[in-house]
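So, chain A:
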Amino acid sequence: MIKIGFYPGCSLTGSSREYAESVIALCEAFNIELKQIPDWNCCGATAAHNLDKELSLALPARILALAEQNGMTEIVVPCAACYNRLSVTEHTLNADEQLRARISEIIEMPYEGTVKILNVIQMLQKYVVNELANKIVAPFDHKVACYYGCLLVRPHEILQFDRVEDPQTIDEMLKLVGAQPVDWAFKTECCGAGFSVSQPDIVGKLSGKIVKDAVDRGAEAMVVACPMCHANLDMRRPAINSYLKTTIDIPVLYVTQVLGLALGISREKLGLQRHFVPVKF
Partner candidate 1 sequence: MNEFEPKIVAFVCNWCTYAGADLTGTSRIKYATNVKIVRFPCTGRIDFMLLLKAFSEGADGIIISGCHPNDCHYTSGNFHARRRWVMFRSLLDFMGIDVRRIQFSWVSAAEGAKWAEIVNSTVETVRELGPYSDYQKVADFLKTEVENG
Partner candidate 2 sequence: MNNHLHHEERGLAADVKQTTSVAAEKCYQCGKCSAGCPVASEMDLPPSLVMRMLQTNRPENDEKLLRSKTIWLCLSCEMCISRCPMSIDIPKVMDFLRRRSRDEGKVTDRAKDIVAFHDSFLLSVEKTGKLYELGLIAAYKMKTLHLMQDVTVAPEMIQKGKLHFIPEMVKNRKNIAQIFKKTIKAKN
């Protein structure tokens, strides 16, 4: 049994709980125990760093400090936005001792910077990929457009995850379960991110361009690893369709849902029924 620290983040307990469900289901299948960071808080997301620098560091620092307090050396952060905020905080505070001391004082907790932060793809690569082939019961025989968005790949100097232009990690992983990734142009274009509520028109336009390109290239499904991207591409589909002046019904799946389907995990356990755009396969 492998034990990893787990930071679900707010979205995964609410609007994107199917992401959490599918992550947990997948980990179960591979005998990985996810241990939630006790009493975790919101990372502050875009709002905090838009409005206050110290707040935008203190909120993630509290999360990481709690993980340290509980003896965790490695945590998985499925939400790309949280992953980004936590990684940037870790990087910033590790590079500036004075600032780290100041933030420690704000959160009233010591923070050493010892916890390794993994996104869901990195966790899968580390613990799951080698065993994946043996467990496939229903190859995911569909054309997919893997959508990475901004937060998984930028800033590259800090995240060091995949290359900034035309990343491949998710594509390569999905090939292992029988999917056929399409070569498309909008893998790392922004979907509109935190404007989902405040600027739905912009989200419709930006996400519209992304969805249209995926469909134009023959994709049958879009695959994401970020709740914000999912919300914009799935929940905001009416805004997208009204921008595109057409009806596009390509479903948007989390990468963990696609892997789960290939392993034969039930649709309910993976939370597919929670999507706005129905998943028909």
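What we mean here is this: a contact is a pair of C-beta atoms (placed from the backbone, for glycine too) under 8 Å apart; a residue touches a chain by one contact, two chains touch by 3 or more; residues count from 1.
These made the cut because all candidates are chains of the complex that A comes from, given by their letters.
Being a predicted model, the structure only gives us computed values, none of them experimental.
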Every option in 1 or 2 belongs to the complex, but the one touching chain A is number 2
Spell out the part of chain A that touches candidate 2 in their complex, as residue ranges.
10-11, 13-17, 39-42, 44-55, 58-59, 62, 106-108, 150, 154-156, 164, 188-190, 192-195, 197-200, 202, 206, 235, 273-276
